[in-house]
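Yeah, one chain of the complex is gone here, protein chain that is, but the others are all in their spots.
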Amino acid sequence: MELLTLADVKAYYRTPSGQIVRAVDGVTLSINEGEVLGIAGESGCGKTTLAQVLALNMQPPLYLAGGEVLADGVDVQKLPPEVKRREYRGKYISVVPQGAMSALNPSLRIRQFVADLMREHYSDLTKRDALDRAEQRLRALDLPVRVLDAYPHQLSGGMKQRTVIAISTLLDPKVLICDEPTSALDVSSQRSVLELLRWLMKEKIIRSCVFVTHELPLLYQIADRVAVMYAGRIAEVGGAEEIIFRPQHPYSTALVGAVLVPEKGMKERRVEGIPGAPPDLRTPPTGCRFAARCRFVDEQCKADPVERTSGTRQVWCWKPGASA
Amino acid sequence: MTIIRTFLHSGRFVAGFLILLAVLIFGILGPTLSSKDPLEMAGSIYQKPDDKFLLGTDNFGRDVLTELKFGTRTSLTVGLLGGVMATAIGLSVGTLAGFRGGWVEELLMGLTNVLITIPTIVILILLSVAITVRSAWVMSLIIGVTAWPWTARAVRAQTSSLRTRPHLDIARLSGSSGFAMAIIDVLPYMASYVFMALILQVSSAILSEATLSMLGLGPTNTISLGVMLNWALLWESVRTGAWWAFLPPVVMLSVTSFALLAMNSGMDEIFNPRLRRR
Partner (left out) sequence: MSSHFRRYLAQKVVWYALAFFLALSLNFFLPRLIPGNPASQIVSALGQQGMVSSQAMKKMYEQYMQDFGLDQPLYKQYFQYLGNVATLDLGTSFMQFPRRVSDLIGKALPYTLAIQIPGIIVGWIIGNLLGAYAAYKGGKTDAVAFTGSLFLSSIPFYCFAIILVYTLAVYFKVFPAAGAYKFGLMPSWTFPFVQDFLRHWILPFLSMVLIIIGGQAIGMREMAIYELGTDYVNYAKGLGVHDRKVVGYVFRNAMLPQVTGLALSFGTMIGGQLIVESVFSYPGVGSLLFTAIRQNDYPMIQGVTLIITVTVLAANFLVELLYGIIDPRIRASQTGEL
């Protein structure tokens, strides 16, 4: 069942000087119940913007320029802002933002924010009830209850990250969007975060998860499906294993090849950087956006690639498999 | 070049700069092109502005316009000298402290913090009272020597954080000497910050000189905007309605102060993008 669907979504930024940055430029994607979808790409490919679109949290100067965002069949963008806020944000879709370190208000104790949050969505909840629920959840997640009494600066980095995940999932959201949740953490903290996410999925506290990152190997550990994003568009999407070990889009291949961490099965691959730089999204090129850096480019690539589906995989390329 | 272009984008900066330029031209060219002596008693007391005296005369019968020209020059000179001095001292102390760390930092910052806590106006008053003969240069010195602490503190905060940047390690490894390394490597990062601090110090120096002069502790041998105001106050120009004796220096001071602060505000917006609206 599709919990969240993006249909040809375009999300642009208007810069102070009046230019338009086409950060997300025609993305069609769906998130299904019970799955973890990974979104991979370099910095600047638009994945954080995509995360904001998915989280229904587009703040100006970001605006929806086209397409539809459907949550369980309902076009969410057309709903009045008050409904969006109360019924969807935090409740249906929730976020674990990039830089969870600074996501917590430094002058509030954790429990104050938690109480505020819960009572925004369930107005007849008393403060005591809200805190009880929070305590229960923390215990279930194996976090010390003392966290509630603390100020953010008293918590370590890994603890803050897990606390933020706990807070984001307090309302049992159906979709949890995680934007680079492990990028600032050491390896053991990374592992605890991944375990936490797996556990939340298993206990059905969250029904699906979107994991945005530039570290492909991480997705091998947690994702069921992976979408590779480049210059505002999806290059390729499919099962995690097939995307990572048998990429068909030249960019996916290059991304996998640029990985330095020796994961099982990846040791045999040569490590190469990707020459060149992503296009300026204020003036995106016509045709395939990867053409300028692609080894296999030819005349066809001057036109926008059409989608090719084979089994569980979709590729947007004129020559899928050329890089295999 | 791109830096200059970015500056031009800020309306505030451009407006402030143009006004400052006008004031500078008035204050520098005015006295040079003027053949008159500001201290000469050319007319009768508190004459209204007319063809001969464009801004009338003051309580001594002196031409206010000429006084304004020379007064602006003095105020600007003291402001510039005092401001540059204060910035230079603050920069040196702050860089030394932030860079060396250890007991040097503790000592210098201790001194700085104590001086910040003591109200500057008090030290200015006491120094000006103690030095009975004061020229514009002496005023600059007095102001420069008392205004540096806040710059030192701010600079040290910057250098402290820059101290651990990798390129500094490289410089250290390649053998550049401590202080030289500080100047050459760290300064480009701080250039914007230092420039803004300079603008603020100059503005503050101009106003400090005016304050001291208005209290009667200004330059003893020359005229400045504050001195003009001091006379205007002492000789009741406000209550007798002789607006030409006090409005020109008031306007000149306010306008200069505004211009400098506008420039600073403009630069602040450019260099601190987080302040721009998202």
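To keep things simple, chains are lettered A and B as they appear, and every chain counts its residues starting from 1.
Assume contacts are C-beta pairs under 8 Å (C-beta built on N, C-alpha and C of every residue); 3 or more make two chains touch, one makes a residue touch a chain.
Computed from a predicted structure; not experimentally measured.
Peer 1: Which displayed chains does the hidden chain touch?
Peer 2: Those shown chains that the absent chain touches are A, B.
Peer 1: Looking at A:A150, A:A184, A:I205 or A:A292, which residue reaches the missing chain?
Peer 2: Residue touching the absent chain, from the options given: A:A150.
Peer 1: Among A:E42, A:E120 or A:E195, which residue is in contact with the omitted chain in the full complex?
Peer 2: A:E120
Peer 1: Considering the whole complex, which of A:Q59, A:S188 or A:T286 touches the chain not shown?
Peer 2: A:Q59
Peer 1: Consider the whole complex, including the chain that is not shown, and state which of B:T6, B:N113, B:S161 or B:N221 touches that chain.
Peer 2: Considering the complete complex, B:N113 is the one touching the chain left out.
Peer 1: Determine and list the chain A residues touching the chain excluded from the picture.
Peer 2: That gives, for chain A, the contact residues 55, 57, 59, 85-86, 88-91, 94-95, 97, 99, 102-109, 113, 116-117, 120-121, 144, 146-147, 149-151, 153-156, 159, 164, 167-168.
Peer 1: What residues on chain B make contact with the chain left out of this view?
Peer 2: 12, 113-114, 117-123, 125-127, 129-132, 150, 207, 210-211, 214-217, 229, 233-234, 238-239, 241, 243, 246-247, 250, 253-254, 257-258, 260-262, 265, 274-275, 277-278
As a working rule, only the chains that are shown with their structure count from here on.
Peer 1: Return the distance between the CA-based centres of chain A and chain B, expressed in whole Å.
Peer 2: Averaging C-alpha atoms per chain gives centres 52 Å apart.
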